[in-house]
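Below: the structure, in structure tokens.
Removed: one protein chain of the complex. Kept in place: all other protein chains.
By letter and in written order, the chains are A and B; residue numbering begins at 1 in each of them.
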Amino acid sequence: MFTTVAIILDGFGFAAWLFLSSVGLTLIYGVMRILNISHGGFYALGAYSAAWAIGLYTQTGNTIALTYLIIPVAAIVVGILTGLLVERGLLRFMYGHEEVLMVLVTYAVFLILEDVTKLIWGTESYVAYQPAFWLGTVDVAGIPYTIYKFLIIGIAVAVGAGLYWGLNHTRVGKLLLVVIHDREVSAALGINVTLFFTVTFVIGTTLGALGGALTAPEISVVPGIGAEVIVMAFAVIVIGGMGSIGGAMIGAVIVGFARAMSVHLYPPVEMFSIYLVMAVVLAVRPYGLFALAEGRKI
Amino acid sequence: MSVILETVGLEKSFDAVVAAHNINIRIHAGEVVGVIGSNGAGKTTFVNMVTGYLTPTAGQILFHREDIAGMPTREITKMGICRSFQIPQLFPELTVLDNVLIALTIARRGKRGWLRPAIDAGLTQDAMDLLARFHIEEHAHKLTTTLAQGVRKLVDIAMATVAQPRLLFLDEPTSGVSAEEKMSFMATLIDALKATDTSVLFIEHDMELIEAFAPRCIAFYEGTILADAPTSQVLENDKVREFVIGAEFHRSADDDAQNDMQKGA
Partner (left out) sequence: MKDFDKTEWALVIAFPVLLALMVLLPRWLVNYVQISMGMGLVALAVMIQMRAGLVSFGQGLYFCVGGYAAGMADKFLGISDIFLILILAVAASLVLSGVLGLLLRRYREIFFAMLTLAVSMILFSLLSSSHGLGSTDGFNLPQASYLGWTPTGETGTAALYVLTALLTLTSAALIHRFLRGPVGKIVEAIRENELRVEYLGTSAHASVHATYMIAAVISSIGGVLWAMSLGHVTPEMANWTTSGQFVFIVILAGTGNVIAPLVGTFVLEVLRVYAVEVSPNTWQMILGIVMLLTIVFLPKGLWSLLERASKRSLPHEHAQEQSQ
């Protein structure tokens, strides 16, 4: 009973974190057909900037409450600045190339971002526990659970719902769905595809940075977190079918629970379980659990 | 003449859409057959099934009396059924010669060890001979992406013949070839193939070419066979005139408009 509750709580906790960290990746792939390895770099930038800003702010001794504002602001600033720079300064010149080449291009960007992070913040670790600590814990069936985790679950649900609503119930979102469906037709219809790409990329990177920024209070921010998160994000979006927001949500829950179960039942296989799920899904349904079949080519 | 290919009650459906229904065709050794029908009539679906790209929903495909339905493409190729494509399927970043060399390498690979160089002077000579038979030897060292559509079509067809097929399908061999050149293009082609004693089945929208090169003609309409008889009879058939040739007339007008647009661009 005790373990079951713990698995459920942690499962949703992991799932929320995974969803926030990977939804930007799936969005960018869906619209732009770019499997963006540099997403891990944006995640790290978000985590570092939030941890650093929170650290600076808390030294002033002012109320902790304002740190909850710092997190999204840091993510948005980082996401917009670097997202615009990477998309306008580099990626837009590469559109139309093979998907695999774009993977290599974003891998190069990832390497660059890794060192940008080190150059700005050095290699020591940053800890910004205050926002998570300040909210305290709550007792769930005898298990203390940090309220901050509930906050993250709430944000994940809100982001998912917001994206769903934005795509299906706003004019811009509907146009974006047209772009996803057929790039050439939408250009012919007079839709400004270039603008959609830029906006999508910036939203995607901002979401990546937000994933990092929200995680910062729960971890110690060190070099290498970007490389770790990108592989997990791959697993999440592959399971649900790349490019699908709903798929990312389900992928996050599956991976989150796989991890929570191994953590509570047999800790040594924690990471193993995630990659195993990914490999098995890829092996059985390479285009994801919910993807459609492709049409005839000749 | 002996029957080399016979399809019996061939069916193909994609979910609710029936792409081929009750296709019964016999092809004899050394025969040249024209296939007509508007787009979506099931011509390419038929070729795709016989060459193993699609698995029929029902029915038999007998090649030399052996049922080959559902066999993989590569096995069917080895047995002696090859095809060309409406859109040429080449190795785009290689030269014409390299395209043919790879085709010959694959056709003859059984005789070579893994660590023996695949390409030698003898193979290169054979490749040049093949190109010469299709009168495209002067393009040997050009990249295929730089070629005119008609030449690309010939390279595609030349590659389809390296496995020395007993039966060859040509999927719209003259599409993309200009109206003035179609007749001589087809003459070159049929001439090159005559030397190999291969049965040829070609899909064509131009009735003049059908009349000139195919003694027998099969008309497809909405996944079924509308007529299968000597060409002159098929082209006089009322149903064929109404459903196929009438549609072709409009289509070729569309094509001309499209060609003009491409020339303008």
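One rule holds in what follows: contacts are C-beta pairs under 8 Å (C-beta built on N, C-alpha and C of every residue); 3 or more make two chains touch, one makes a residue touch a chain.
Given the structure is predicted, the values throughout are model-derived calculations rather than measurements.
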{"item": "Chains shown that the absent chain touches, full complex", "value": "A, B"}
{"item": "Contact partner of the left-out chain, one of B:P92, B:P215 or B:P230", "value": "B:P92"}
{"item": "Identified contact with the non-displayed chain, of A:R92, A:K118 or A:K174", "value": "A:K118"}
{"item": "Residue among A:V221, A:A258 or A:M278 touching the omitted chain", "value": "A:M278"}
{"item": "Candidate in contact with the missing chain, chosen from B:A163, B:L193, B:I210 or B:L226", "value": "B:A163"}
{"item": "Residues of subunit B in contact with the chain not shown", "value": "51, 72-74, 77-78, 82-83, 89-95, 97-98, 101-103, 105-107, 109, 112-119, 124, 141, 159-160, 162-163"}
{"item": "Residues belonging to subunit A that touch the chain removed from view", "value": "35, 90, 93-94, 98-101, 103-105, 107-112, 114-116, 118-119, 122-123, 227, 231, 234-235, 238, 267-272, 274-276, 278-279, 282-283, 286-287, 297-298"}
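As a working rule, only the chains that are shown with their structure count from here on.
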{"item": "Between subunit A and subunit B, centroid-to-centroid distance (C-alpha), Å", "value": "49"}
